[in-house]
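For this depiction, one protein chain was excluded, whereas all remaining protein chains were kept in their positions.
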Amino acid sequence: MQLGLVGLGKMGFNMRERLRRAGHEVIGYDRNPEVTDAASLQDLVDKLAAPRTVWVMVPAGEPTRQTIAELADLLAPGDLVIDGGNSRYTDDKINSELLGGRRIGYLDCGVSGGVWGLENGYGLMVGGDAELVERAMPIFDALRPEGPREEGFAHAGPAGAGHFAKMVHNGIEYGLMQAYAEGFELLDAADLVTDVPAVIRAWQRGTVVRSWLLDLLVRALESDPELDDLRGYVEDSGEGRWTVEEAVNHAVPAPVISAALFARFASRQEDSPAMRAVAALRNQFGGHGVHQAGPSSGAGSTQAG
Amino acid sequence: MQLGLVGLGKMGFNMRERLRRAGHEVIGYDRNPEVTDAASLQDLVDKLAAPRTVWVMVPAGEPTRQTIAELADLLAPGDLVIDGGNSRYTDDKINSELLGGRRIGYLDCGVSGGVWGLENGYGLMVGGDAELVERAMPIFDALRPEGPREEGFAHAGPAGAGHFAKMVHNGIEYGLMQAYAEGFELLDAADLVTDVPAVIRAWQRGTVVRSWLLDLLVRALESDPELDDLRGYVEDSGEGRWTVEEAVNHAVPAPVISAALFARFASRQEDSPAMRAVAALRNQFGGHGVHQAGPSSGAGSTQAG
Amino acid sequence: MQLGLVGLGKMGFNMRERLRRAGHEVIGYDRNPEVTDAASLQDLVDKLAAPRTVWVMVPAGEPTRQTIAELADLLAPGDLVIDGGNSRYTDDKINSELLGGRRIGYLDCGVSGGVWGLENGYGLMVGGDAELVERAMPIFDALRPEGPREEGFAHAGPAGAGHFAKMVHNGIEYGLMQAYAEGFELLDAADLVTDVPAVIRAWQRGTVVRSWLLDLLVRALESDPELDDLRGYVEDSGEGRWTVEEAVNHAVPAPVISAALFARFASRQEDSPAMRAVAALRNQFGGHGVHQAGPSSGAGSTQAG
Partner (left out) sequence: MQLGLVGLGKMGFNMRERLRRAGHEVIGYDRNPEVTDAASLQDLVDKLAAPRTVWVMVPAGEPTRQTIAELADLLAPGDLVIDGGNSRYTDDKINSELLGGRRIGYLDCGVSGGVWGLENGYGLMVGGDAELVERAMPIFDALRPEGPREEGFAHAGPAGAGHFAKMVHNGIEYGLMQAYAEGFELLDAADLVTDVPAVIRAWQRGTVVRSWLLDLLVRALESDPELDDLRGYVEDSGEGRWTVEEAVNHAVPAPVISAALFARFASRQEDSPAMRAVAALRNQFGGHGVHQAGPSSGAGSTQAG
């Protein structure tokens, strides 16, 4: 079928390619003239035959909200907008109502798979009306991985359910990555295991911890066995934060996902104000560094506390 | 090759079968007369041709230590003992020295794969001398999964390295399971996603969180979509605890693995003494439940704190 | 000075008494006819001489927002409203602007001290304009504890800063209580310390952990040495959740405060969906409870994993 695709960055560019390989006609729009197929959003809309389907794949938040607001003005009743970005699920109700007021359909679609999606396909979680989901199914079928549809695609529920499912997916992802990371560091810190990359490579088959993330860790260790070429500085995107917020809102204990998020926060701090406070307190009661408190000596020095 | 196998429980029974299918001659010993091939440890040893290889697959701790002590008396110089159980890595040095003193070889082998290992093969992590590892390689090759050897088998280092690697593997496993579990609970608690099992099933292909554990979760949800047939009561075996202890010993931050372990502890408590203390404190300062503290009223009741 | 006080619950009732003891004229309003001094909010306002000061001490959220909206209609330019409840700091900007539009002043005041405040005084954290703070200082001075003003009172910053400071105060409070609680449980679990209440009582003087909360724990243990009369079921109010949300928003690692919050969530669960998922996973890979997987025996049973 024919699809308009707004946003041809790391994700959208590959998705256009995958859709085209599957025989779909994709007209892409991006502000980058080197990759775009249309001169403007208006031009994109003009190039599509009604009823149109436009997939939005731009950064979450303001860029997505603005793109959808513009599409609300440009599209016609009966058209369909799909937000495939990492939007917060609370935006979907707003978008859905804005477009619904003009009789334009709306679906939210959480997309997982990263740069591997071009070859492997993308895991898809969709929110919105069943009949709209059905209408866009050829697109979903082209984007999702080979195999049974239900193993790479879900109609998760009403508007917002797709992004909510993706948010939780990413929260889990934070926890999984941190679990492997802690294990890696412990193997590394204890000198007993002499070939850490070999051990992790050996976990790929037969073990309980085998996973795609593990395969990627093996891949990373192949080119950099000590991971020395990287710094332990880790960004976080919105989903991890939102997952913790939703857990708090729903009184769901989420110690692992929040610990993984906080580890990322800490990884970006040059120096921790909190730990300065702890150091200050130890100094205050234990006299650590307060040399006038009393003569210290070899056998005689017992740590205060 | 010929192998003696002590312990024919859930793991050992299946391993004997897998080894036999691969053409090895396995003589198993178990106290259970219905499954054993030998009348006693002595009988097992008598039935093996020197130099013997005996795989020990009995519960970690005292049973394993005792079995190895008995084997030390029964075996002869040049024989080889492999401990495939979930022993603490610190036992391996002791076992290695005990057997080494009698010129009996020793390998420790962490084995992962559970009840699926019979069909899928087992992930193996081995500690000990390279030449002993080489000698037992036909056994390892039969037990490990199909595919490249290094994706299901590693010689991790000297004695203890195999069990250390397995310990860390299980610590990671705790974190992975807890991450999925928190995500499952959050999907369940928020009413937005109307078909939680469908969402989790859809994560099996293409997504970042796909894994064998996820496949197992899908499997569990197939027969029990709300997991209502189970109680949230979770045992822990030694490895999770040891992983946290080793992290503490090596000053490795392990917030995720420890949080997963503590969640299991809490799952087994009818009532938490710690939370009773928190409840008592709130009562003390906030007068929660101390009705004589002051007249309360509708609009007038502001929570103390 | 003269003060109108809306809300005579657990907190407001005691505050009226403390203010009166200090010689202030307090006219209280509460829906409960047994404690109120005024028949209605209108009556309260009528009874106050302009320029009026009205302290709002009703439950956070809708009740407070509604009370302030009503006061905005009833009060006159030059009057002053102080919200002393546990409102979220984000409400203060709204209230401040609503009232400011009518030239009514607004201060937000975080109040700590619980049922003990009547005798001990209340710790106060105030947000808003300095001149309004100065104007209400006689009230603050009467409510705060004896001793230097700056040890029980702070002008924390502009509108919202008082409630923000109180929110963080309560977040810390969660962490402190949980720390004592974990220590209590560990003392209790290990049988070595034969008189746990005596040990905790002995921490009241000289030690690093001495605090008012510790004094309260000692008090609780006096009447119930095992804390057996209570259940380990702990509510949470908004501030703990908001603290975690703000930490997430500001990328501040808050592992301790969030762990304390999650422990409360878990304390209220009859059964944990997350832990059911973990139990289901262990069952799937380890065959725990799946008896057909293989004959188990005494020495032969090695735990799968």
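Per-chain residue numbering starts at 1, and chain names A, B and C are given in the order in which the chains are listed.
Convention: a contact is a pair of C-beta atoms (placed from the backbone, for glycine too) under 8 Å apart; a residue touches a chain by one contact, two chains touch by 3 or more.
Keep in mind it's a predicted model, so treat the numbers as computed, not measured.
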Candidates A:G152, A:G206 or A:P255 - the one touching the absent chain: A:P255
Listed residues A:E97, A:D191 or A:D224, member touching the removed chain: A:D224
Contact set of subunit C toward the excluded chain (per top definition): 89, 112-114, 117, 120-125, 127, 144-147, 150-158, 160-161, 164-165, 168-176, 178-180, 182-183, 185-187, 189-190, 192-195, 198-199, 201-214, 243, 246-247, 250-257, 259-260, 262-263
Residues of subunit A (touch criterion as defined above) contacting the omitted chain: 6-14, 30-32, 34-35, 57-60, 63, 67, 84-86, 112-117, 170, 173, 177-178, 180-182, 184-185, 188-189, 213, 216-217, 219-221, 224, 227, 230-235, 237, 239, 255, 259, 263-264, 266-267, 269, 271-288, 290, 293-305
Touch list for subunit B against the chain that is not drawn: 208, 236, 241, 244-245, 248-249, 251-255, 258-259, 261-263, 265-266, 268-269, 272, 274, 285, 305
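Everything below uses one rule, namely that only the chains that are shown with their structure count from here on.
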Fitting subunit B to subunit C on CA atoms, where both chains share a sequence, rotation angle to nearest 5 degrees: 180
Chain ID, smallest distance between chain and overall C-alpha centroids: A
Interface sides of subunit A and subunit C: same vs different residues, half threshold: same
Inter-chain centre distance, subunit A versus subunit B - centres from mean C-alpha coordinates, in Å: 30
Centre distance in Å when subunit B and subunit C are each reduced to the mean of their C-alpha atoms: 42
Geometric centre distance via CA averages, subunit C-subunit A, whole Å: 35
Contacts with two or more other chains, residues of subunit C listed in rising order: 255, 259, 263, 266, 269, 272, 274, 285, 305
